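Every protein chain except one is present and positioned as in the full complex.
== subunit A ==
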């Protein structure tokens, strides 16, 4: 995208501890404004240097504090992601569960490295009820941004590199602020690694943005038009949201792969990502889950909860898809209106030229200008519709897919336990038969097998319980996040509409006296 590659990022101090604030204030006021400022329109063409947003010095992260920071689970009215004002009360009594029990996460079983900057007691939840009373805990002091897309290389081997900047006070990182360069396949690689490790535990792994051969090819080929600029910006924003969701997840944040992704200068090239994009992985899960979901046997009492929630998820996904399609077509309609308005404006200008009454002629020209301005407004509104609303919906459609995957994962775990139980049963039957037939050596083997399978049954039962707990917790966390996310994005969208209407009013107010002056 032309505008963003023009931007020189503020020098994120590695050694120096200086806030880039002062540097940025002197340069173009719209540099960096669109990174975190919630309201500004990220579309390159619509950058209006005269918009109000450009006034503030554009430190990458100070803007974040006033708008959507990590995970946009923090609403725009909150200033800092850490201590949200009305959440202070919550922290007084919160019982935070540090889910360090995942057997698959390696060096973090004791949660030793993880020292959140909040002072609160960390106790394990003892029951489901406690879990549900858990208050908002995910406001870590951690912010990430994805900026400065740059095209590296030429032709079909070219790729876009994105700057990933982190600012944190978490001690597990080497520095407080740092940045690295990553490409799209790196993000996909991260997702794969996390999936492999965590999805079996019922974690909701945020899915990355989808691959797009068409979009990328245009960029590679060097088509320097608005559509490829849009594509790059769309992808950048999506990658940023993806990363923000990952670091917002308490367990995933602990994963060394995440840390490596954020910190390490050179990442080994992620291989095999061309075969397995996020969508591909999800498809795999979906296929498996289709088979599993055919089982309709009730498991236990708490299963009703899972059943209900799964149904909710499925119907919500449908709703979102429908809504997304409609928003898409709304965007197209607005673009069409845009074009027609521009054409009309020109026509009006011509008419104004023909008109031989001076005052009327001038008024008609003014009208043509107003219509021209309307066209710009329509265009910006279309971009808002798209970048804010449509992308939000698309994100959540993917996320809901991931949530479904979790539920299916739990079902598979249950299945495994059931199968182990039936195998155990069979082994016991074999033992009984052998007792009758009196074959001591085979009997010994049978007894050993029974012990083995008893162990497995216990193990699998525990696994199932554990995954149920995790899925439940994950789901609740997800619901909260989703609700916050939607709210803040919709507020953002409405605010952009609001600004548009304000300008609407201004334009017509300026025109009215001209019309009245006709004589």
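Everything that follows uses one rule, which is that contacts are C-beta pairs under 8 Å (C-beta built on N, C-alpha and C of every residue); 3 or more make two chains touch, one makes a residue touch a chain; residues count from 1.
Just so it is clear, contacts and distances are computed from a predicted model.
**Student:** Using the UniProt record as the reference, specify the protein name of the hidden chain from among "NUBP2 factor", "Large ribosomal subunit protein mL51", "Sorting nexin 6" or "Radical S-adenosyl methionine domain-containing protein".
**Tutor:** "Sorting nexin 6"
**Student:** Looking beyond the chains shown, say which of A:264, A:333, A:426 or A:462 touches the absent one.
**Tutor:** Of all options in A:264, A:333, A:426 or A:462, contact with the hidden chain holds for A:333.
**Student:** Among A:263, A:479 or A:495, exactly one should touch the missing chain; which is it?
**Tutor:** A:495
**Student:** Could I get the residues of subunit A that touch the absent chain, sorted low to high?
**Tutor:** Listed in rising order, the touching residues are 75-77, 86, 316, 319, 322-323, 326-327, 329-330, 333-334, 336-337, 340-341, 343-344, 347-348, 350-351, 353-357, 359-360, 363-364, 367, 486-487, 490-491, 494-495, 497-498, 501-502, 504-505, 508-509, 511-512, 515-516, 518-519.
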